[in-house]
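As you look at this complex, bear in mind that one protein chain is not there, while each of the others sits in place.
The block that comes next holds subunit A.
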Amino acid sequence: MYHKEKSIQIKNSASALYNNLGVLRIAPRSLTYFTVVHANVVNMVSASWDGLNYSHRQLQSKEPNVATSTSLIMQAAFCALPSRDLLVVTSQKGIQIYESDGSTMVYWHALDTPDTPTDQAVFARGISAVGKSYICVGDSSGSILVFDVPSKGSNITLSDVLKGHKKSITDIASECSGSQDCIADLISADDGGNLCVWKSGEEFQRFNNIPGFDISCTSVKLWKGTAVAGYGTGQIRLYEAVTGILHAEVNAHARWIYSLDIAPFSGLLLSAAEDSLVRVWHLSIKPESLSVEVAHLHNECVTDTQICGAKFCDGDGHAFAVTGYDLSEIIRYTQS
């Protein structure tokens, strides 16, 4: 169903972090941007669709001169808003927002770090664009920071702090950006496996709380009102977001899931885990019964590699890309 393409070499290897691959498709310029986090650096590659041109760039975390280990980056992800695309980088120090090509930093938000270290790690993690102009970023205390983004320029402001989680945020996702109308358009997950479902707006509303079982939910997606969540048990669960009804449960992987992605136009689901396997599934919603069906389509094994990032490169799921811990390449697969 898929075959392996030529990999993209990156400057350093990927770190063992959840959702460690960012992809942004720039159709007008026939380019795709990829981001992979390595310790305190974000590796960016701009790849032309004809496979002939690759250009690389590295972004440092803020204050890189201090000991590397205190300025580790947790995640880098693209936020595609109706008016503009941005790149958000979260670290132990705070949140950096760049233009999508990584050329300029347009905003910096520092996290509050206590003067004397406590045994709680401090970091920001979980990034998503939502609605017309918001970027949401989670942190280690369970708060979600909401930033209001103007259509141009650097006048980004912190407009809200959402409290719904008691454990560290692991991932945030959204759907219905722009024009579509949804009951709920944002979902957040934490280290206890709890999911919160929100509706964005001038005042964000919390619609639902789907409790976890003390197992981290490491990656979450929202598609047609269905929450798709991956857990440390290797399971994927599909819930109806606003009601919390469990549609399906898949014993998908033998180790911690590190990344999920959905191709919204085709309903393809990608899951990747520390067990070295990437799996492709198909989700279909049955309108009569309002149930969701999960069908398994394909497996890829990246030998001896704990996978840390997997994303579709386009909205149909025609191609996907994968990163692995200690691997200095982005592996690509295309539908045959």
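Annotations for the structure displayed:
Everything below uses one rule, namely that contacts are C-beta pairs under 8 Å (C-beta built on N, C-alpha and C of every residue); 3 or more make two chains touch, one makes a residue touch a chain; residues count from 1.
Note that in this section contacts and distances are computed from a predicted model.
Remark: of the listed names "Organic solute carrier partner 1", "High-affinity nitrate transporter", "Tax1-binding protein 3" or "Triggering receptor expressed on myeloid cells 1", the one matching the undisplayed chain in UniProt is "Organic solute carrier partner 1".
Residue A:H247 is the one among A:K62, A:K221 or A:H247 that touches the chain not shown.
Of the options A:A39, A:M105 or A:V242, the residue whose C-beta touches the omitted chain is A:A39.
Contact with the undisplayed chain is limited, among A:L17, A:V42 or A:I331, to A:L17. Contact between subunit A and the unshown chain involves residues 12-13, 15-17, 38-39, 65-70, 72, 74, 92, 117-121, 123, 167-168, 170, 191-192, 214-216, 232-235, 245-256, 275-277, 279, 289-296, 299, 301, 303-306, 325-326.
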